[in-house]
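Shown here: the complex without one of its protein chains, the others still in place.
Think of it as A, B and C in the order they're written, each chain with its own count starting at 1.
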Amino acid sequence: MGKSEIGIGLVGSGFMGRCHANAFRSVSGLFDVQAEPRLRVLADINDEIARDAAQTLGFEQSTGDWATLVNDKGVDIVAITAPNIFHAPIAFAAIKAGKTVYCEKPLSTTAAIALEMTQAAEAAGIVTMVGFNFQRNPMIKLAREIITSGEIGEVTGFRGRHAENYMFDPNVPHSFRTDIQGGGALADIGSHIISMARYLLGPMAEVQADCRTIHPTRPKSHRTTERAAVEVDDMTHALVRFQSGVSGSLEANWAATARTMDLSWEITGTKGALAFTQERMNELAFWSGQPGRSGYTKIEAGPAHPPYGQFCPAPGHHLGFNDLKVIEVAELLAAHSGGVTCGPDFREAYEVQRTVEAMQQSHASRQWVCL
Amino acid sequence: MGKSEIGIGLVGSGFMGRCHANAFRSVSGLFDVQAEPRLRVLADINDEIARDAAQTLGFEQSTGDWATLVNDKGVDIVAITAPNIFHAPIAFAAIKAGKTVYCEKPLSTTAAIALEMTQAAEAAGIVTMVGFNFQRNPMIKLAREIITSGEIGEVTGFRGRHAENYMFDPNVPHSFRTDIQGGGALADIGSHIISMARYLLGPMAEVQADCRTIHPTRPKSHRTTERAAVEVDDMTHALVRFQSGVSGSLEANWAATARTMDLSWEITGTKGALAFTQERMNELAFWSGQPGRSGYTKIEAGPAHPPYGQFCPAPGHHLGFNDLKVIEVAELLAAHSGGVTCGPDFREAYEVQRTVEAMQQSHASRQWVCL
Amino acid sequence: MGKSEIGIGLVGSGFMGRCHANAFRSVSGLFDVQAEPRLRVLADINDEIARDAAQTLGFEQSTGDWATLVNDKGVDIVAITAPNIFHAPIAFAAIKAGKTVYCEKPLSTTAAIALEMTQAAEAAGIVTMVGFNFQRNPMIKLAREIITSGEIGEVTGFRGRHAENYMFDPNVPHSFRTDIQGGGALADIGSHIISMARYLLGPMAEVQADCRTIHPTRPKSHRTTERAAVEVDDMTHALVRFQSGVSGSLEANWAATARTMDLSWEITGTKGALAFTQERMNELAFWSGQPGRSGYTKIEAGPAHPPYGQFCPAPGHHLGFNDLKVIEVAELLAAHSGGVTCGPDFREAYEVQRTVEAMQQSHASRQWVCL
Partner (left out) sequence: MGKSEIGIGLVGSGFMGRCHANAFRSVSGLFDVQAEPRLRVLADINDEIARDAAQTLGFEQSTGDWATLVNDKGVDIVAITAPNIFHAPIAFAAIKAGKTVYCEKPLSTTAAIALEMTQAAEAAGIVTMVGFNFQRNPMIKLAREIITSGEIGEVTGFRGRHAENYMFDPNVPHSFRTDIQGGGALADIGSHIISMARYLLGPMAEVQADCRTIHPTRPKSHRTTERAAVEVDDMTHALVRFQSGVSGSLEANWAATARTMDLSWEITGTKGALAFTQERMNELAFWSGQPGRSGYTKIEAGPAHPPYGQFCPAPGHHLGFNDLKVIEVAELLAAHSGGVTCGPDFREAYEVQRTVEAMQQSHASRQWVCL
């Protein structure tokens, strides 16, 4: 007899939708999952697009109506990669239908709605997960283990950043990214460094941010040179104080001309330090004070750093971005099977969103804002 | 109507077998393949192992007899990841059955047998491919494009290496790797840097190598401390002359204590230069002589470097080792559908093996050996 | 006939005093100076220490009384490397005596005194220079040239830091560094990144800082375990807005466990970007957007980057820290001979100090402070 199955319903087939599909298809060949994911239904904006995507991505059925998917008996997990504005209605429906919900970040367009979603899921006892995929990296898990075990002593300082360059050109047009609701560099990628900082160092207590729109106008769309005002930040620098007392700074920047993926940080402790950048995601820099031999050690990912070994039995064979999504999905399946949330769930995503909004408020008020 | 299908038969379910299975499962969600691979039959050393592996890796059927797989009507492509000694018999049978053959490196245990395999495949008009997966990297394709287009001028020098540390400990026991037939660092990983050098710079004309066994004995197996003599090289340094006149050096080393994947090279030309290491497989260093601004530029992989864009529409999202295998399989499927060999085929693998043996002969004779 | 001479009087013979002496001894062999520096008088805390230091460092005379040095007819330039508290009285006396004044940073213990010193020097038409030596680096001069020439377009963002680890251990005792007047990480090394930011991007308009004392007590001295409270910052993170509108962040940190000299920054523009760290002071990272070939180019210091060529006619031969001081002294001698201030003078040092104090005020008030 084969394994039991878990039915997957995927809403959306863009960048992240494809990424989810790939992960669900690969996971059981790499991880020892309790039940095999079965790609049941793909929903997209209309029937035709959904049908084509289902065929490409290997789903059995398709629909132009996400409600059909959500209420499909064969669907156990609803994966949401639709535009941000649809996250809430789909999630509420899925929660109501008793499905496990796996949602891309940001959870919603405002922290208030995100809180409602969280409360609904918790009230219903639903397993949830939000796609902060960078945390799945074995090197990030290793960093957390090193911090938690006390190998770097008591943490004293943090300096983090998520900087990319996809909006550095003033002629990149408006899109959902620049929408006033939930848009801007801070919300879009600042959320990654905020969630990672929380994962490694715990919650923040106070923030003070300086948001800035570098390019005041952008073309209304790809099809016109007519320009409209930009109301979201291109770059935000923030001061942060963690509840633990650790202080630091944090940057979100989608106009960082030279950077494609500088999700990076340095964490300093009383006995050691760690540094990481997603630009070299298979490495972690670790400092421990050997007299006359001290310096950052470049730890390369390998089987000693779970779950790297699921992908390859030998060190030095890099994991890639899509592999992080496979890890996420493996953890999702385990949580679903066990009925216990394991990673960034709705509540965590709400906390991240609340932090983003606190930073925006601090910018507007030019005051520190407590969380 | 769905896509047509290509039946896959996989022999072997170790590290590389899992890697093949994963690639066949993922490829159609990432690449626009003409026909969908269907995981038909998995063969392994006995029925039980084969059955378990088939279930884990998602194959429909299993068998303890590879001949059954090879002759299965539903199998169009035979993928060989069995121990090296079985490559030849399986391949000959598959060629006879008219199947496309996809074989892991080395093609066989001697160049002579590899040549027979090559001639058999060519006589039968069979599409073949051999798993020199590191060449599938978009950054390696980019390097070749830069060289071919003349951007670095006429090539003048080469310095290459494949260095890892999986055998640096004298207590790592004997295995197929240390078998006198086809074993040793030069054959095992030297073949990667040889094939990559050929891919980038063309065939070699003359070689002179110095092979060395660092640890003269190793435990007979994991289960004993009894030791037996090692008859293969742990480390080989070689001088090479290419047919183009370019000279250089090359190293194969599985006892390189600090290295997990230093498959690296620098290629110098009259106008520029390139450098690469698999340790940072998403980067290519490119030098062009801007006055006062010259230096190595760290090019990061992105959609400008096909087929990166199949995996992700944005730059900075790293590819991993397993993704290289997906690219390989996509190219295999295209070759199968088109009936035309596209990449390192049996003949190329034979040439690599012939070069390995020429190096071994040059060591034994202490003379330069012409190819 | 030989060159004419410039008489040097040096006050202080510690780390910086030795560094000054070395620079004055070397400069005429490396730079084409108009007049040869002659090491006339060395002053230190008493006659004996001064005599020993004079002999070691090659000064003709010595004195335990700096006033004697300042009023010596043979002294043309007074170099001040005494403790911070003595900078003002020595400088005032030197100004009165009409001497060129070359003072280590910080200029004084408060911005108010620094302003008085500046006004006195300006009123007397005195040439002054302050030792912000890191700016003398050919790579920093190159960075400024690239920015000024518009090669990276309009500057959009800044992220800077000076992080070292000399105080990360809570058992490093109190010293002049932790003195409430002029002490703390922000004043001690934050001043370097502030002055460098000003050199590259112009003056700041507003700041908001978060200062923090990591180790609340330290031993009173090397000779006791008795501890006293620390009243200065170990680590400061700040938000900054430049007059140009550029925004960014800045860190000063002497408890950065893993860092010995991370005086580093990244500057982003609309067409390119630059990055630098003093940890690799002979390199500048420069990004310009070549399609498919973009990435940071590692420019290595060479004769194309003046005044590197004074030290070596070939590229790749690194300059060291002490060489930066030789450049500083060469520029000082040129300024003295020409009668025109050339680099960071008293006024610039005052502006840096004023910025430090504005940051401290912003921390105390938890408000943005305008400069």
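Worth a mention:
The rule we apply is simple: a residue touches a chain if its C-beta (ideal position, glycine included) is under 8 Å from a C-beta of that chain, and two chains touch if they have at least 3 such contacts.
No experiment lies behind these values; they were computed from the predicted model shown.
For the options C:N22, C:T110, C:S337 or C:Q367, the residue in contact with the chain missing from this view is C:N22. Contact with the chain not shown here comes from a single listed residue; of B:R241, B:R280, B:K325 or B:R347, that residue is B:R241.
Per the touch definition above, the residue from C:F311, C:F346 or C:W368 contacting the chain not shown is C:F311. Across the entire complex, the residue among C:T236, C:N253 or C:Q278 in touch with the chain not shown is C:Q278. In the full complex, subunit A contacts the hidden chain through residues 142, 283, 286, 288, 290-300, 304-305.
Taking the whole complex into account, subunit C touches the unshown chain at residues 2-3, 15, 18-19, 21-22, 25-26, 28-30, 55-58, 164, 166, 259-261, 278-282, 300, 302, 311-323. Interface with the hidden chain, as seen from subunit B, comprises residues 152, 156-157, 159, 161, 168, 170, 208-210, 212, 214, 234-235, 237-239, 241, 247-249, 251, 253, 255-259, 266, 268-273, 275, 285, 287, 289, 295-296, 366-368.
Keep this in mind: only the chains that are shown with their structure count from here on.
Ranked by separation of Cα centres from subunit B, the top chain is C. For the pair subunit B and subunit C, the distance between mean C-alpha positions equals 54 Å. Remark: subunit A and subunit C have CA centroids separated by 42 Å (rounded to whole angstrom).
Contact of a single residue of subunit C with at least two other chains is seen at positions 295-296.
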